[in-house]
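Just one protein chain is left out here, and the rest sit where they should.
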C-alpha cells in the first residue's frame, strides 16, 4: 500500500497504517506523505519504511513503484478533502485501486468528476466510513434487514463532539474550519456525513428529503460547527440527524437509534460492543460482541473473545480487510464505495445549499444505486 | 386538598395523591373524581377518604366543603386536558387556589381565558411540570445561572417513549389520541411540552422561534405521535427538541444536554440522581444527589442520603412542597405557574399550527414574564 | 401507628413515616420519639401530629393511646440497636403488633429473648430489611425459585459505603461506632446484615458456614468498619459477602449477583429498576420495572409506569404495605420477620465471634424455619 497524505502531525495517517496492517494482509511500503519532499521522506522514517519510498510527488511515486517487483499494489488517500479528487484521480489513472478517507471530495462537482473517473478506471474504489466496520453495527444492519424491528418508522442519529468549541488550533483543527481545504461543509462534512452514512447503512433505507439547520457557532468561524438535519426516507421513515463540534466534553459520541413497528435498537460508538434491542412484547435483549447468538456479519469481523473490547482501530481494520478481499476478487458487500460516496456528497451539498438559501424541505437528488 | 379527576383507572390521580401527602403538609380529603357520581364515590373509598366527600360535581363539592371546619383548602386538577379550563376556573372562582396537571389547557384560546381568570382571582395557581422537581435538575439550573457553562450555545432535549407504538388501548392512551379531549397536540402536548418546559427551566432562556416537524406515524391516528422541533432562543442559543411516543422500548427517557462556551451538562430522568458536568479544561465531574458539594437548591429537596435513590414520586412531591410554601405566603421561585403555563401553550399552539401550515421557522409570540 | 425513636436529627424516623403513609393505609399518630420529654414533644410537632401524642415514655404512650378511640394500632421501632429489645418487648406486652428496624437486637442473647417474647405475644412482628421491598428484587427471587438459573452455584453480594471513612461525626455516625449502642457488630450489623438477608432472600437458600474477615480500619474505632465474609450455603452454593463503610465515594452500593448452572442475574440498588439476566445460551435479557413481561411479585408493588423511577422510599413502603396486609389477616410471604431476624443475628454473632477468636470456617447454628 502507498499512502497519499498522512505526513508529520497527521492524526488519520497512522490510524490508516495500523488499520491496514492489523490483519497482515496489507503493508504500508511507500507514500507521498507531504507535498514537501523533506517532510515526506521524514514521514517514511517515522512509519519505519524505506526513506527512499517517501516520495516528493505522485508522479515520482507511481513511476518508481511500478518499476519495483515489490511495488505497492494500491493507494490510500488521507489528505484534507480538497486533495481527494486530484489524488484519487491520479492514482486511478496510474492504474492503482484506491481506498480513500471520507468525504469523497470537497464538493459535489468534484464528486461527479471522480465518479466518472472511477467508472472509466475500472479499479476498486472504497471509502473509509469507519463506523460501518464495527461488528455490532453490522449485526444491527443484518437483523434489521431480516425484519427484527418490523417496518421501519424512525431513526435518530447523533454525533456530538466538543473539540472545536474553542479556537481551532493545531493541524487537525485548522484545515477543517477552512473552506478552501475542507469544502463547503464544516461539521456536516467532517462528522455529519458519518452519521448520514451510518443511518443509511444500518437501516438499508435512503434519505429522500432534508431540512437542514446549520450554523457556525464559534465567532468568526466560516464553516458550520453545529448541525441538525431533519430527514425523510424513501420508505416514509422519519429521521433526525444531529452533529456538533461545539458540545464541550463530548468526545466522539456517535450513536444511532432505530425504531420500527415491532422493535427498537440502540448502538453507541463509545461502548461499541453492545446493542440494546427492545421488542414490542416488553422484552429487552442485549447483543454483545462475542455472544454465541450473534450472526456471521459480526463474528467474521471479531478478533477477540467477548469481553476483550475491540474498538475504533479494529473497526477501521475491518474496512481494510474488506478492501483486501475486493482486491482478491471477492465480494465485500459491507464496504462503502462509490455509491455511498455519492450519497454522502449529495447530502452535504444539498444540506449546505438548502441551509444557505433557507430553502426549507429539499429533495435529495435521486441516485441510481451504483454497484461496487 | 380536593381533587378534580383521578377516578378509577386513572394513572395520574394516585400519583398526585402520593406526591401531595409525602411531606405530610397536605392531605387529600375530598374530590370530584369522576363525572359519574357512583364512580366518584367509589374513588373516594379507593383513596381511603370519607365516601361522602367523593362528590358528584364541582358545585356540590365547593358548597359542601366550604361549610366544613375541616374543609379542603385548595384543589388539584388532574382531568384530561379539555377539562382543565372549566375545572380550574370553577375552583378559582369558588375561591380555591389551584395546582393543575400540565398542559395548562387544551388550546391556546382556553389558556388565555384561564390566564385572565387567574389574574382576576388572585389565588395561587401552579402547574405540575414534574421534572422541574428533581433535585439534580434544580442544581443544574442553579449552576448554569451562576455561569458554570459560560455563555450558553446549545441545548438538546429529548423525550422518547414507546407506549403508543401500537394501537392506543386503555384509559390512559385513549384520551391522549383524541383531539376532542387532548387538544390540538398529541405527543407534543403530552410530553413535548415537558421537554420544552425543562429546556427553558434549566437554561433560564426563552425560546423565540420554532421549526416543527410533527406527524402521526401510527396509521389512523389523528394527533401527532412523533415530533422534532428545532429551536432558537432569545439569547441566540440553538436547540433541538425531540419527543416521540412510537419509539418501541423507550420508557420515559427524558434527557437534556446543555452546552456553553466553557462547559456542558447532561441529565437523564431515568437515572435522575446524577448530572455529568464537562469542563472546557478536559475535566469531567459527576454531581450526585447527596454529595456534600451540592447546593441548597438540591439539598433542600432531598429526603434520603446519597445512594438511596429518590425518583419520580419524590420529584413530584417537591412541587407540592413548593405549593404548600406558596399557600403559607412564602416564595416558591422554582414552582411552575401561569408564566410557564402560557409559555408551554404558545409552544404547542405555534408548533402545531406552523406544522399544519408548513410555515417554516415561526416566531413564538413574545410574552411578558408573569410573576407568580 | 406509633413510633419509638426517630426524634430530632434522626435519619430513619422520617423515612419510616413516609414509607408507612405512602399508600395511605397507615398514619403516624403518636410516638415516644426521644427519652427526653421535651424533644419527644418537639418531634411530634415536626412530624405534624398532635404534640400531646409526643409522649415522654412508653408506659404513658401505651396507656394514653389505649384509651383513645383513634389510638394507634401498632408500633414501629426505630431506635439505636440496644433499645430494640426493651422497646419491642414493651410494645408486644402491651398488645401492639410491632414492625422494627433491623437488626433485630444488639446481641444474639437479646434476640433469643425477643424471639421468646414474640412467640408468647402472638402479635405480628416484622423487620424492615428494606431492600427486599424492591420490585425487581422480588422478581429476581421469584424467577430464581422458578428455576431461571438452574441449580444455584454462587452468590456475590456487596455493600460498599464510604461515609465512615473519616471521623464518625453526627448523630447517625456516633451510635453506630459505639459498642454500647450498636452491639457487637459495626459495619456487619449495620449493612452487612442487609447483604446477608438479601442473599438468603433472593436465592431462597440458607447460609450454613461463614469465614469472617472483619476489622476496624479507621484508627481508634472499636467496631468493625470493613468486612468480608466467605459463605457456604446448605445446598452447597458458594458465596462471598463484602461490606464496608470506609470505601470513599461509595454511597449505598448494595448489589447482588447470583449464578446457577444455566444463567446469572445481577441487581444493583443504585439503579434498582433493572435486573440483567444472562442465559447459558449466550443471550442476555434486561428486566425493567414496568415491562409487561414481569410477574405479579414485581408489578403488585410498582406504583408508576416504566421509566418513572421508583426508589428507596417506595421499596420501604412496600414493606409497610405488606405489614398492613398482615394486620388485616392476609398473607405477606415476602415480609421479613422473626425467622429472618434470628438468621441475621446468628450471622452477626457468629461472624463477630469467629473473627475475634480466629476460629476459621464456622458453622452457623441451624435454625428451624419460623413461620410468621
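Couple of notes before you dig in:
For clarity, chains are labelled A, B and C in written order, and residue numbers in each chain start from 1.
FYI, contacts are C-beta pairs under 8 Å (C-beta built on N, C-alpha and C of every residue); 3 or more make two chains touch, one makes a residue touch a chain.
Owing to the predicted nature of the structure, the values given are computational and were not obtained by experimental measurement.
In the full complex, the chain left out of view touches A, B, C. Although one chain is not drawn, the whole complex shows that of C:2, C:54, C:260 or C:337 it is C:260 that touches it. Residue in contact with the omitted chain (choice from C:117, C:132, C:244 or C:351): C:244.
Of the listed positions C:154, C:206 or C:268, the one in contact with the omitted chain in the full complex is C:154. Residues 149, 153-154, 156, 160, 162, 165-166, 211, 213, 215, 217, 226, 228, 230, 238, 240, 242, 244, 246-250, 257, 259-264, 276-280, 284, 358, 360 are the ones on chain C that touch the missing chain. Within the entire complex, the positions of chain A that touch the omitted partner chain are 11, 14-15, 17-18, 21-22, 24-25, 47-48, 161, 163, 250-253, 269-272, 288, 290, 303-314.
Taking the whole complex into account, chain B touches the unshown chain at residues 276, 281-286, 288, 291-293.
Operating definition for what follows: only the chains that are shown with their structure count from here on.
Chain B and chain C have CA centres that are 35 Å apart. For the pair chain A and chain B, the distance between C-alpha centroids works out to 42 Å.
A separation of 55 Å divides the Cα centre of chain A from that of chain C. Annotation for chain A: residues touching 2 or more other chains are 276, 284.
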